[in-house]
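Okay, so here's the structure we're looking at.
Left out: one protein chain. Kept in place: all the others.
Letters A and B name the chains as they come in the text, with residue numbers starting at 1 for each one.
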Amino acid sequence: MKRQFLSSVLFAALAAAIIPSAFVLAQTGAAPAASKPAPAAKAATAKTEKAWTPKKTPWGDPDLQGVWNDATSTPLQRPAGKGEAVLNEEQADQFAEQLANDLSRDRRDGGNEVDVNRAYNEHWMDARRLKITQDRRTSLIVDPPDGRIPPTVQISPERQKLRAERNAAAARFNAGMPDVATELSLPIRCIIRTDSPPYLPTIYNNDFQIFQSPGYVVIGPEMIHSARIIPLDGRPHLGPTLKQWLGDTRGHFEGNTLVIETTNFRPDDGTVYQGANPDTFKITERFTRVADDAINYEFTVSDPLTWTKPWTAMVPWTKIDPKEQMYEYMCHEDNFDIVHLLSGARAREKNPALNLQQPTKTR
Amino acid sequence: MRTTMLSVVVGVGLLLGGVTLSAHHAFSSEFDANRPVKFKGTVSKMMWVNPHAWIYVDVKNADGTVEEWMVEAGTPNTLLRRGFTKASLQPGTEIMVDGYQSKDGSKRANGRDLTLPDGRTLFLGSQEPGQAPPK
Partner (left out) sequence: MRTRVWRVITPLGFAVIVAVVWLLPVAGQQARPTPQASAFPAYKAPRLDGHPDLNGIWQAFVTANIDLEDHEAQSGPYPEMLGAYGGWPAGQSIVEGGTIPYKPEALAKKKQNVANRMKVDVSNDKTWHDLGDPEMKCYMPGIPRATYMPFPFQIVQGTSPYILMAYEFATATRTIRMDWKQEAPTDTWMGWSRGHWEGDTLVVDVTGQREETWFDRAGNYHSDMLHVVERFTPASAYHLMYEATIEDPKVYTRPWKISFPLYRRTEKNLQLLEYKCVPWTEEMLYGKFKKGTK
């Protein structure tokens, strides 16, 4: 029984890893079937676009300054049944429509369990997240060619134990019965959110402000406030005993592309992407301004202790200023939900009658 | 079993480093699918804060007593980008709240669908500076 549960939890972990962002809350069905490898298809990349020369700052660096938005409905991984890497216009319209329909928060169907998770009206979310990328790809992943995260490797017993603990804490959270604040996820505790690399689209506040000064590029994600200050002067990374939640980043320009490498991640569980191993996790990110209003953001992650091979995704960024701006997003300061969750759990433990088995009538 | 699978998947997704999953918050953890609520009330104040805005609503009961509900909404930043400001929802405005109540039975709900009495959706569209806030 326990082994069944553990394997279903492990499967759920894999399913969570491969189910495209936001799809989970829109679907009520079981996890998707394993996909067949797609025939080799050449994905449209920046290289096939007409060469465009960005402006330079007065000190000679390619100009990336501005407020940028990365929202899209294009899933991280190619959905099962989609063989092509890039769609033609008609297919793309269909794909976009289907995704927008799946993701829309204005839908009220699917039963209360699904409905409550949609949370609010659609316009509280980022409207851009209902649009597929302009290059009509079927996944943000561009390598491997099948558009899927490579298979995972067997993780160590210690990490399996950590995963099991996290899954148990997640189950308690989903039931609204967390034990203690520190077992909640890092985003809910307001420690790191979309500022943790790689940058991936989410439901709202998909904004990043890029500042530049001589010798630096600085990226300020909207959630949570923080400034990723990237020195370009070739200095070494911090020493190995100085570890940080957001790691330590160094950058340089290769032609018009800003290339950044991040190391020195804290060993805390959940610090790095998809539960990879902080010590062996590597991430390289590339920013290329391909038009006045567009940056191609590409990341490659690898961890031989998590995935069988490195993989790469490209997320297009769109300039939204001067018409729109990024606003302050503080989190810990007014994080009332943590208390609601914890005190609610304690109230329900004390009074089990609060746990309704049947829906009540509406008021 | 399917529900359990879904909830575990949602939860695990949340805990995996980097927020790929849509919610920093599976709303069903705090708000009860078994406690749908629908009521009309008067706004007493709106807190334009992150991670969630909160709208305080006074609801008159049939017996004349008034109870205060706290309605959770999304991030105000999305609204600010469309021109809304903290002056956009005036105290005294009547709104309809269609949502789900807190699992512990307290007077909190998520604002699943917020509308004005005339049917318009609250904060839909954009507000140009100088435009009168929705009444």
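Everything below uses one rule, namely that contacts are C-beta pairs under 8 Å (C-beta built on N, C-alpha and C of every residue); 3 or more make two chains touch, one makes a residue touch a chain.
None of these values were measured; they are calculated from a predicted model.
K.L.:
Which of A:Gly110, A:Pro150 or A:Pro231 sits in contact with the chain that's absent?
P.N.:
A:Pro231
K.L.:
Pick out which of A:Gln160, A:Ser213 or A:Asn351 touches the chain that's been left out of the picture.
P.N.:
Per the contact definition at the top, the residue touching the missing chain is A:Ser213.
K.L.:
Considering the whole complex rather than only what is displayed, give the residues of subunit B touching the chain that is not shown.
P.N.:
48, 54, 70, 76, 80, 84-86, 129
K.L.:
Could I get the residues of subunit A that touch the absent chain, sorted low to high?
P.N.:
57-58, 63, 65-66, 179-182, 189-191, 209, 211-214, 216, 218, 220, 224-227, 229, 231, 235-236, 238, 242, 244-246, 322, 326-328, 330, 332-334, 336, 338-339, 342-343, 345-346, 349
We adopt the following convention: only the chains that are shown with their structure count from here on.
K.L.:
Using the touch definition up top, name the residues of subunit B that touch subunit A in the complex.
P.N.:
It comes out as residues 2-3, 5-39, 47, 49-52, 54, 72-82, 100, 102-106, 108, 110-114, 121-125.
K.L.:
Residues of subunit A touching subunit B in their complex?
P.N.:
Those residues of subunit A that touch subunit B are 8-9, 12-13, 15-17, 19, 21-22, 24-25, 28-31, 76, 108, 111-113, 115-121, 123-126, 166-167, 169-171, 173-176, 185-188, 190, 193-194, 196-198, 200, 202-205, 222-223, 270-276, 320, 324-331, 333-337, 340-341, 343-345, 347-348, 354-360, 362-363.
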